[in-house]
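Okay, here's the structure, questions in a sec.
For this view, one protein chain was removed and the others were kept in their places.
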Amino acid sequence: MMKSFLNVEDLGDLKQALAEAREIKANRYKYDTLGKNKTLLMVFFNNSLRTRLSTQKAAMNLGMNVIVLDVNAGAWKLETERGVIMDGDKSEHLLEAIPVMGCYCDVIGIRSFAGLTDREYDYAETVYHQFVQYSGKPVFAMETATVHPLQAFADLITIEEQTHPQPLLCREGSQDATTISSSPHKGEAGRGSVPKVVLTWAPHPKSLPQAVPNSFAQWMLAAGVDFVVTHPEGYELDPRFTKGARIEYDQRKAFEGADFIYAKNWSCPGVTNPDNYGKILHDYHQMMHWTVDAEHMSWTNNAKFMHCLPVRRGMIVTDDVIEAPTSLVIPEAANREISATVVLKRILQSMK
Amino acid sequence: MMKSFLNVEDLGDLKQALAEAREIKANRYKYDTLGKNKTLLMVFFNNSLRTRLSTQKAAMNLGMNVIVLDVNAGAWKLETERGVIMDGDKSEHLLEAIPVMGCYCDVIGIRSFAGLTDREYDYAETVYHQFVQYSGKPVFAMETATVHPLQAFADLITIEEQTHPQPLLCREGSQDATTISSSPHKGEAGRGSVPKVVLTWAPHPKSLPQAVPNSFAQWMLAAGVDFVVTHPEGYELDPRFTKGARIEYDQRKAFEGADFIYAKNWSCPGVTNPDNYGKILHDYHQMMHWTVDAEHMSWTNNAKFMHCLPVRRGMIVTDDVIEAPTSLVIPEAANREISATVVLKRILQSMK
Partner (left out) sequence: MMKSFLNVEDLGDLKQALAEAREIKANRYKYDTLGKNKTLLMVFFNNSLRTRLSTQKAAMNLGMNVIVLDVNAGAWKLETERGVIMDGDKSEHLLEAIPVMGCYCDVIGIRSFAGLTDREYDYAETVYHQFVQYSGKPVFAMETATVHPLQAFADLITIEEQTHPQPLLCREGSQDATTISSSPHKGEAGRGSVPKVVLTWAPHPKSLPQAVPNSFAQWMLAAGVDFVVTHPEGYELDPRFTKGARIEYDQRKAFEGADFIYAKNWSCPGVTNPDNYGKILHDYHQMMHWTVDAEHMSWTNNAKFMHCLPVRRGMIVTDDVIEAPTSLVIPEAANREISATVVLKRILQSMK
């Protein structure tokens, strides 16, 4: 049984996963009886728009029932230690709460953001793994402390669509390579070529988690694209996610020849200096030259612009770039339904 | 495709709509497979009881999936201007948020009340039309800044039931007029007669939108009833909704001969003096003679009493009037399920 979906390796062969994504996108109700009498419990410790809607939609595509639980962090504090006299504000212990939640469902999705104060706690994915250990049910991440795999999978689907717009099954069934080689798609100068994908830091007024850039790096490296990360010094992502990526502190050099620009802010991951974990290293007013504008895009190979949303215009990206025909932010969001449908389908199939 | 449901004309022929309402009421699950694999997204920018429940019920009558999104206005502020550096409290731009919401559903319902400070913004139905323009999906009003068409349609169904209690299809199929002409129903002194319907302002301690009276006026005029509006001077409704109605400032004169009294408070629509938009023009203690009580009802033709709910007793209406057998407030609420089912059915059928 597929017990957890946190990292790219939990999905196995990516080519196969992308083929399934294409199959679902062609008919998102193809498996609409697979989830009959199966219930998804979505547990939100934090706010959500895209994940809330797209994951519900995905579950309903598969004929599942859905229960949404918004855990108000203030009202429902969980004790995590043993040996404590619980006479304070925590009214339930996770050792009871999690197995109980597992009783009433078949699959559990967890949204639980990084606290950004205790690096070790966050990077151990403590809350997520407690659900895996104590719920007795398959668990998947709907953005946890350090990863957002449904977003990264949707981003990969989006890049793949741009690179190979033909349905994979048709393309593979065809003996005629002409269509492909003659198409002006990204990264297809030759059949063996791969697109250049650049993950760029951009300024933001608030301290944000590293979940999206961590997962994006992990998935791009697994997919084998030409992957570059660019950010100001001090914002180095954890090597467990970026091992094998090129790090380029000069944003302009990083952008040169890029086919895809993926912009995102993140706070200091605390790799070089753990004391800085979760901090904003420079006032954002001094970092506005990192904002992706038309000039930045002019350095690229007519790159597509990507962002996971929500995005602050004028900080991360300018209006003209995000509104241009080369912007993929809405297709990325739309593919969240597809990535979630594939992951839930996999989990359901593994339960049979 | 039926892309929007905001005004009475969006529904086309009212006789046909009423016939469909009767069909649904006779068997509200008649079309329970029409919505298979279609998802309704209900977006609430404001609180709701009747609309929340009745619209969900309507969608489920049709076999649709439903996702409810309560937008906490404080937590999720949308930027609406271009060219802004979003470094404040607004974390997402509507130009992204609305298309994203459109990705995960097939139909969108919007509740977004008037702010009651900027008349032009409210009466342009800015938020609603942004959803129509940017979501890419059919949109319907679940009370917006200036209209509440699902309520007005339910009110019309209720009046029609009182006037012609026989199912329309039977009545039309019958050659026997005796049953009808011998029935003591409202407004049926002769076959060609129409009921007299009076919309009356009533006092309230808070400043309320004009959405309900606007739509009620619009729908009554379209239905061709004998329609009178009565209110203190200064509360004139926007003529785009009341054109063709008689305005009578003397409440007693208005009530004379009435078959239906529809009570409702509204704040100043700002028609004669835009500076007064959204204001309460007189302390309500001075306006209590407008409260609909037994004496008021004695001026009428044994009229039925109507209100959209929630209603403040003792302000809008007295206990005895709202509890009398002539009170239609619960049947009106019950017909909210019917009006919403008809509208969603129409939207779904237009998508085939």
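Per-chain numbering from 1; labels A and B assigned in written order.
Methods note: a residue touches a chain if its C-beta (ideal position, glycine included) is under 8 Å from a C-beta of that chain, and two chains touch if they have at least 3 such contacts.
For clarity, every value in this text was computed on a predicted model and none was experimentally measured.
Peer 1: For the chain left off this view, which of A:Ile24, A:Leu62, A:Cys105 or A:Ala141 is in contact with it?
Peer 2: With A:Ile24, A:Leu62, A:Cys105 or A:Ala141 as choices, the missing chain is touched by A:Cys105.
Peer 1: Per the definition of touch given earlier, which of B:Arg50, B:His231 or B:Lys264 contacts the omitted chain?
Peer 2: From the options B:Arg50, B:His231 or B:Lys264, the contact with the absent chain belongs to B:Arg50.
Peer 1: From the list B:Met60, B:Leu94, B:Val194 or B:Ile247, which touches the chain that is not on show?
Peer 2: B:Met60
Peer 1: For chain B, which residues lie in contact with the unshown chain of the complex?
Peer 2: Chain B touches the chain not shown through residues 29, 32, 47, 49-50, 52-54, 56-57, 60-61, 205, 284, 309-315, 319, 322-323, 329-330, 333-334, 336-337.
Peer 1: Going by the touch rule given at the top, which residues of chain A touch the chain that is not shown?
Peer 2: Within chain A, the residues that touch the unshown chain are 37, 39, 41, 65, 67, 69, 75-76, 79, 82-88, 91-93, 95-97, 99-101, 103-105.
The definition used in the following text is that only the chains that are shown with their structure count from here on.
Peer 1: How many angstrom between the C-alpha centroids of chain B and chain A?
Peer 2: Their C-alpha centroids are separated by 42 Å.
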